[in-house]
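So the structure is just underneath, and the comments pick up after that.
Only one protein chain is missing from this complex, and each of the others stays in its spot.
Letters A and B mark the chains as written, and numbering starts fresh at 1 in each.
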Amino acid sequence: MAATPALQVLTANRLRDGDVVYWRDGAWVDHFRDADVFNAKAAAEAALARAQAFVKDRVVVNPYLFGVREEASRIRAIEEREIVRSEGPSVRRDLGKQAMDSFDVQI
Amino acid sequence: MPLIKDGAFASDTFVTVADDAALPDGAAIVSLSRFQKERDTLLTRNAPLGVILKSSESPELLGEDVQRFSVIVLEFPVFRDGRAFSWARMLRERQKFTGEVRGTGHFLYDQINYMKRVGFDAWEVPEGFGIEQFQRALTEITNVYQPSADGKKTIRELRATKRT
Partner (left out) sequence: MYRYDEFDARFVKERVSQFRYQVERRLAGELTEDEFKPLRLMNGLYLQLHAYMLRVAIPYGTLSARQLRMQAHIARKYDKGYGHFTTRTNIQFNWIKLVDVPDILADLASVEMHCIQTSGNCIRNVTADQFAGATDEEIEDPRPLSEIIRQWSSLHPEFVFLARKFKIAVGATEKDRAALLFHDMAVQIVKNAEGRVGYKVYAGGGMGRTPYIAQVMSEFVEREDILAYLEAVLRVYNQDSRRDNIHKQRIKILVNAIGIEEMRKRVRREFDEIKTNGTLQLPRDELDRIAAYFAPPAFEALSDDEPMSLDPTFKTWYAQNVSKHRQPGYAIATISLKPVGGVPGDASAEQMDALADLLDEYGMAEIRVSHEQNLVLPHVRKKDLPAIYKRLKALRLATPNAGLVTDIIACPGLDYCDLANARSIPIAQDIAKRFENLDRQHDIGELKIKISGCINACGHHHAGHIGILGVDKKGVEYYQLQLGGSGAEDASIGDIMGPGFTAQDIGPAVERVIDTYLKLREKDERFLDTYRRVGMEPFKNMAYLEQAYAAH
């Protein structure tokens, strides 16, 4: 991407199980809908820098920022890849995060 | 850097000399390009000589001079660059080099056994690397399917022995 998107979310994969996780307020959550949305580059970069500690502690791998936008009053990823990561395979709607109960307890 | 040779830590009697630095009196390791420029001087010194080869430099570039070296150092610029495995075998099998073949640079614990198999017999390891680590690396996989420079008996040979 040429320009930094206006809105960004920070994501990574959990080292132990490869699960997709999102940054929220200094910790990692399972669902995209619960993630912090950064509307300023500085805050996004600061979170990314803080995320490195979790890499060092072998909690996550490869944290990175990706662009999101507002679409009909909800936040959605810009790239298809991040939509798939947040939901699960489009060809198996019975699998992945899209199939999880909203009130699943986070382990 | 700590040096492992013959299965144990050893002191490095060689000094690796930068291209523009003065040569020491004793044993020295120089780059290939320096050797090519100062060949006569280096070969007439009364001290053991070594050369360090980049991963892009084939030992064949040493030509007939290969036997004049006491140590040939093969560099791993990054562990993914596996050309040195072929260079080591070339030294041992084509060029019949019997001096020290030393590994330096960024190689992994997990590559040590392969390095030994292809003809390395010395390793420059990071500070804090333990000798028991080195020994463990050599024992992870007991038997081998293919012949290599180490002359280790292959599984095929072991099978044949079992049958007789």
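Just so we're on the same page, a contact is a pair of C-beta atoms (placed from the backbone, for glycine too) under 8 Å apart; a residue touches a chain by one contact, two chains touch by 3 or more.
Because the structure is predicted, anything quoted here is derived from the model rather than measured.
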| item | value |
| --- | --- |
| Residue, one of B:Ala21, B:Leu61 or B:Ile155, that touches the chain absent here | B:Ile155 |
| Which residue of B:Arg34, B:Arg89 or B:Arg102 touches the chain not shown here | B:Arg89 |
| Interface residues of chain B (partner: the chain not displayed) | 55-56, 58, 79-83, 85-87, 89, 93-94, 108, 110-111, 113-115, 117-118, 140-148, 154-156, 158-159 |
| Chain A residues that touch the omitted chain in the full complex | 13, 15-20, 55-58, 61-62, 78-81, 84-85, 88-92, 95-96 |
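We take it that only the chains that are shown with their structure count from here on.
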| item | value |
| --- | --- |
| Chain A and chain B, separation of their C-alpha mean positions in angstrom | 46 |
